[in-house]
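Shown here is a partial selection of chains from the complex, left in place.
By written order: A and B. Residues from 1 in each chain.
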Amino acid sequence: MLSNFLLLHLDYNIHNMAGNTFGTLYKITTFGESHGKGIGVVIDGCPSGLKLDVDHIFSELQRRKPGQSKIVTQRHENEEFEILSGVFEGITTGTPLAIFIRNQDQRSKDYSHIAKKFRPSHADYTYTQKYGLRDYRGGGRSSARETAARVIAGAIAKQVLKTLNVKVNAFVSQVGTITLPEEITIDLNKTEDNIVRCPHPQTAEKMIQLISQIKKKGDTIGGKISCVVENCPVGIGAPVFDKLHAELGKAMLSINAVKGFEIGSGFSAVQMLGSEHNDAFESIDGKVSTKTNYSGGIQGGISNGMNINFNVAFKPVATIIPAQDSVDEAGNKTTVEGRGRHDPCVVPRAVPIVESMAALVILDHIMINKSTKLDDLKS
Amino acid sequence: MLSNFLLLHLDYNIHNMAGNTFGTLYKITTFGESHGKGIGVVIDGCPSGLKLDVDHIFSELQRRKPGQSKIVTQRHENEEFEILSGVFEGITTGTPLAIFIRNQDQRSKDYSHIAKKFRPSHADYTYTQKYGLRDYRGGGRSSARETAARVIAGAIAKQVLKTLNVKVNAFVSQVGTITLPEEITIDLNKTEDNIVRCPHPQTAEKMIQLISQIKKKGDTIGGKISCVVENCPVGIGAPVFDKLHAELGKAMLSINAVKGFEIGSGFSAVQMLGSEHNDAFESIDGKVSTKTNYSGGIQGGISNGMNINFNVAFKPVATIIPAQDSVDEAGNKTTVEGRGRHDPCVVPRAVPIVESMAALVILDHIMINKSTKLDDLKS
């Protein structure tokens, strides 16, 4: 029955999909589906000579993993990966790195309750309209499972950045109306101390309670992640279309469920005066810095050496238990009810994804910047 | 004296700049400086057969033009453009369109007061660090003058979109703390009725007064622009990295002074429940739509046929009259004072730029989507 539905659409509306590549010099291509053989990534442009820390990649995947705590989905996923190419005796050779995670269980579950209905605020409807088919088993390429491939590529990017002393750290800064107190100083080392990944213990506890309550109701809640890049070299980015924060913005907005991005002062800049917002320069021991950092470490699209900081807004997960109005593929009114295991709030598991996408952008632009010196041509 | 400064840096720190191209199939490359011969744009991929409306391009440039009202900079710029290629008997031929605006007055003004100092929150410092030189005459490629080239390319994109019945309209929705009342219905036809480009007359009046006050003080103020795309075809965009709102986000964040971008519910989604935020489907006369539009017309990175709407946050212009703390190129403390003519608030003139960048993204993705049908291959 289901395959009839599928073939019906295949006959009339067959398309391809692209947009699976990200980056210019450190360039990744992801592939695979949540309910196929598995998912993977090819990294073209990773420098040779990196002693790959496989344990680090694995631990990064653990931060994204379903079932890691009581406030995330209890779904099980395999996180064991195989490195298919690009490493010899533990060291990257410069050739494309291909890494694959095999799905544990490829049996199709019973999806008949949603196969012909469009779930509100999921990609079902748009996917069907664009491609003439949808993978009713789990969202196909729209599945959050794809982000595991990003985390692998991001983990390796972080390892390269570590050799340059660049650090990328994200944390949960808001869930629903629960925000970090403005007066506290954030200790980025405390993010992993709790299951919600908020570096302020008291706030974290409130967030966990809120998410637990929401979960019991079968509902979901939005959240915000903040990210800090420390020790980013001065001068990366570009002045016109490829501004560094424009690239970061695209990277973040490409993560499932993201609705907004702001750099430095962000939307609060709308209400500020220039005399407040301008970051006055100072010189301390011959080192130039700015007294404030409303610019978020980027001016004119180019990094200025201050911390790069930005916020990312996530909507509440679209899968909820209560019945919702919808339509089926024939355009008839129907209702959709959620089943099974979903995340009540996406932000705890999205922290390593935000870090990964940031690391990809920063490393790529460091590499791009190294290609632009005429003096290097002469050396 | 100034050229010594320039040459000094040229000797040690010579780079190139890229990132002057935007788009995939409707692809633009901008060039030129505010104080050189002029600025221009090459459009590669504009469909042939378009009867070019030159008056429309000119009127779009007028909306961006300095000196258009009392609340914008009184600087004078030439807006007369010459079409160098790609049009025959008034119709686009499909070959690259090159369009050039010659600068009226290329004499260098006296910039000695800032030539060796870094203006706070301008691109001076980062530009110098990246390229080893800066165009002290007016910001070089960081100058807002570059956006005139975007407006030309965007105007032509709008003309193509018009043949598809797609409309792109932006307006000023906030200046400082002055916002549009929530209860009003916005009439997009009223945007051009006032000099601040806010479609609600009473709110517009308050904004104009605020900007006028700020201007007298030599200070500046931030603002917000909202944009609506009507009749966008269903199914454009892509599910992974090239999500439609990610592309729109990059486009907006590439505009000078933009600090934030949000699609649909945006940052307000952080506080919402899934049961509130989900856009229930309905079917009216066989046409599928959603009861609400928190998704902002895009689900899973792909347009769903509802209006696409997004907000863009602009910081206050960095040039202000009062003295500010800064450093010079030798790292010594100094102060910088503003001079001359600057915009007290950037949003009135930025409305056509937001529309242009949106039109470029939407048209490009409509074109990309047309290349992905296997059935088309057979036709």
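To be clear about the criterion, a residue touches a chain if its C-beta (ideal position, glycine included) is under 8 Å from a C-beta of that chain, and two chains touch if they have at least 3 such contacts.
Keep in mind that what you see is a predicted model, and the values were worked out from it rather than measured.
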Checklist entry - How many copies of the chain make up the whole complex, given that 2 are shown? => result 4
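The rule we apply is simple: only the chains that are shown with their structure count from here on.
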Next on the checklist: How many angstrom lie between the centres of subunit A and subunit B, each centre taken as the mean Cα position?
Outcome noted: 26
Item to check | In the complex, subunit B residues that touch subunit A | outcome: 12-22, 30, 118, 120-123, 125-127, 129-130, 140-142, 146, 174-177, 214, 219-224, 234-243, 245-247, 249-254, 256, 259-267, 269-283, 286, 288, 290-291, 294-296, 298-305, 313-320, 322, 324-327, 331-333, 368-369, 372-375
